[in-house]
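As you look at this complex, bear in mind that one protein chain is not there, while each of the others sits in place.
Order of writing sets the labels: A and B. Residues in every chain begin at 1.
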Amino acid sequence: MSKKVYKLSEIAELLDLSLDGDGEKRIASINNLKNAKSSELSFYYSKKFKKDLKNTKAGAIILSKEDDFDFSGSKLYTDQVHLVYAKCSQLFESEISVPYLKDELSKIHESAKVNSNSYIGPYSVIEKGVQIEEGVFINSGVHIGAGTIVKKNSKIHSNVSLYPDSVIGENCIIHSGTVIGSDGLGFAKNGKKWEKIVHSGKVIIGDNVEIGAGCTIDKASSGATEICNGVKLDNQIHLAHNCHIGENTIIGANTSIAGSVRIGNNCMIGGLCGIVDNIQITDEVTIYPMTFVTNNVKNKGAYSGGPILMQHKDWLKKSVTLRKK
Amino acid sequence: MSKKVYKLSEIAELLDLSLDGDGEKRIASINNLKNAKSSELSFYYSKKFKKDLKNTKAGAIILSKEDDFDFSGSKLYTDQVHLVYAKCSQLFESEISVPYLKDELSKIHESAKVNSNSYIGPYSVIEKGVQIEEGVFINSGVHIGAGTIVKKNSKIHSNVSLYPDSVIGENCIIHSGTVIGSDGLGFAKNGKKWEKIVHSGKVIIGDNVEIGAGCTIDKASSGATEICNGVKLDNQIHLAHNCHIGENTIIGANTSIAGSVRIGNNCMIGGLCGIVDNIQITDEVTIYPMTFVTNNVKNKGAYSGGPILMQHKDWLKKSVTLRKK
Partner (left out) sequence: MSKKVYKLSEIAELLDLSLDGDGEKRIASINNLKNAKSSELSFYYSKKFKKDLKNTKAGAIILSKEDDFDFSGSKLYTDQVHLVYAKCSQLFESEISVPYLKDELSKIHESAKVNSNSYIGPYSVIEKGVQIEEGVFINSGVHIGAGTIVKKNSKIHSNVSLYPDSVIGENCIIHSGTVIGSDGLGFAKNGKKWEKIVHSGKVIIGDNVEIGAGCTIDKASSGATEICNGVKLDNQIHLAHNCHIGENTIIGANTSIAGSVRIGNNCMIGGLCGIVDNIQITDEVTIYPMTFVTNNVKNKGAYSGGPILMQHKDWLKKSVTLRKK
């Protein structure tokens, strides 16, 4: 993984920042205020790090003019520090190490169309009729089911499973262990037994979507489970059959979303939430972690419901009281 | 994946329905009322879809006589629409595409007994003494630990891990990424450190069990963790050591069940529930999602406990009040 080094003046130019300090200083990495060394660049974008400002050893800091302070190192100014932090982190991204060329150690069906400028890792399986576009990176042990499309520049990490007919958009990232297109929980009662409802739909994922490690996204009963452009999912999220997640919505780890839930655009859903089936949530809704959503959310705003932390002896009293009611 | 086409009269005969309409009409797929096209067959089995009845474009509908209504297409009658929907979905199930014959791309121990009418996918490993019965389908990247038995017609999807000595019944489906037979959380205090309790048991799974993607089922400390016939588990369920899940019980996604819990037959447990260790739940119990079960449930019926959704500003007030108490 090659190290990149920039002069401060280059960073200022690339990210359109005004520089107050030594433009010749060389920067090879970024770090938070607390841990940054004098060779590193840091960022001040939230008051919760104010205490770290005084003692930071960073060689240079990116901050907004209104947060200006007395600092011996160099300063770069912007109104959007957090966004500039993201862009700056991308400047220093290591190149993916691709130690093995595409070789005999993967199994690619003769009918699959694999772009020659893509990478298929060892022990991965590309089934019948799959299309892999330019710039795609597929790590080891991945299963790509028949008829699936993986569009330009998407990255699929090791041990991911894609069921047949999935569609993965451009510039997506899917982390290890995630499963896309598994059967939803669909059964009809037959006396005391359960009769399986065969689901014939699929999963369609838009562009610029990132899906964390260990997620499970079920295919639709018919039609498609849809994850729209720009959605970001944390780890271990469960998305049941026929869900729809609107553009740029972000969801925290371990949240469990039941069948046919429709979440709007630009929502922020916390971790460990449960959303029951057929719920509709409008655009621009924030839901705090560990909330249980049992009603439609028709108005934008912030919602909660998580249980309250208390001393265990108090919880026991509350528990007894509630049960007596 | 080959498409199947049926005449309506054939469907009526196969599923024992009375037909009112054009028996010659050809049907190649099913869909819900809202999205069905005139070439498709649909179903009306719940009042929550009543609004979709008027505007449906379906070519034919299966419904009960008592829900009869004015409809220009064909109708098929039954008293058990949801069950008929399941059976009908099975009629249209695509055949599994098996692009590669069993070949050198899997590692099968010389002592394993693999029925010649079964399929072992590429890069799967079949350890010492394993038995794979007739009609079994094992996809790519699966690890089958020593001494495991997989009975007739069971399907194991890609990247599943089975630890040694597991027993999988007939006609089971295990979805991708699931782990069966891992060690339970068993430790004894040794001063401040933890001493591992070696678990020597296993997991036994009955017939007609379906286990979703990303589940983890621990083996027993001794004896067996048992999942009985007809159980259906959704995705990302955790089942700890020595649990027993009774026949035909169904459990929602992300539910976490601690050690030695015993759940009866014909229960319905919602998603994101937590059940503490050694709890006993009798037969025919319904537990709603996100419930925390800390007491035995001795009487059949419906139980809840999930937190209540509210505006975030109200939750903050409640939180302050509760803490002050």
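The rule we apply is simple: a residue touches a chain if its C-beta (ideal position, glycine included) is under 8 Å from a C-beta of that chain, and two chains touch if they have at least 3 such contacts.
Remember, it's a predicted structure, so these values are computed and weren't measured experimentally.
Interface note: of B:L19, B:L91 or B:A146, the residue touching the hidden chain in the full complex is B:A146. Of the listed positions B:S64, B:Q80 or B:T286, the one in contact with the omitted chain in the full complex is B:T286. Checked against the full complex, the one of B:D52, B:D67 or B:D183 touching the unshown chain is B:D183. Summary of contacts with the chain left out: across B:K37, B:K113, B:K196 or B:K313, the touching residue is B:K196. Counting the whole complex, the residues of chain A in touch with the unshown chain are 1, 29-32, 35, 48, 82-83, 85-87, 89-90, 92-94, 97, 99-100, 105, 121-123, 139-141, 157-159, 173, 175-177, 208, 210, 212-214, 230, 232, 234-236, 247-248, 250, 252-254, 265-266, 271-272, 289-290, 294, 306-316, 318-319, 322-323, 325.
Considering the complete assembly, chain B touches the hidden chain via residues 107, 109, 123, 125, 127-128, 141, 143, 146-147, 159-161, 163-164, 177-179, 182-183, 185-190, 192-200, 214-216, 218, 221-223, 236, 238, 240, 254, 256, 258, 272, 274, 276, 278, 286, 288, 290-295, 297, 301-308, 310, 314, 319.
Going forward, only the chains that are shown with their structure count from here on.
Each chain gets one centre point, the mean of its Cα atoms, and the points for chain A and chain B are 26 Å apart.
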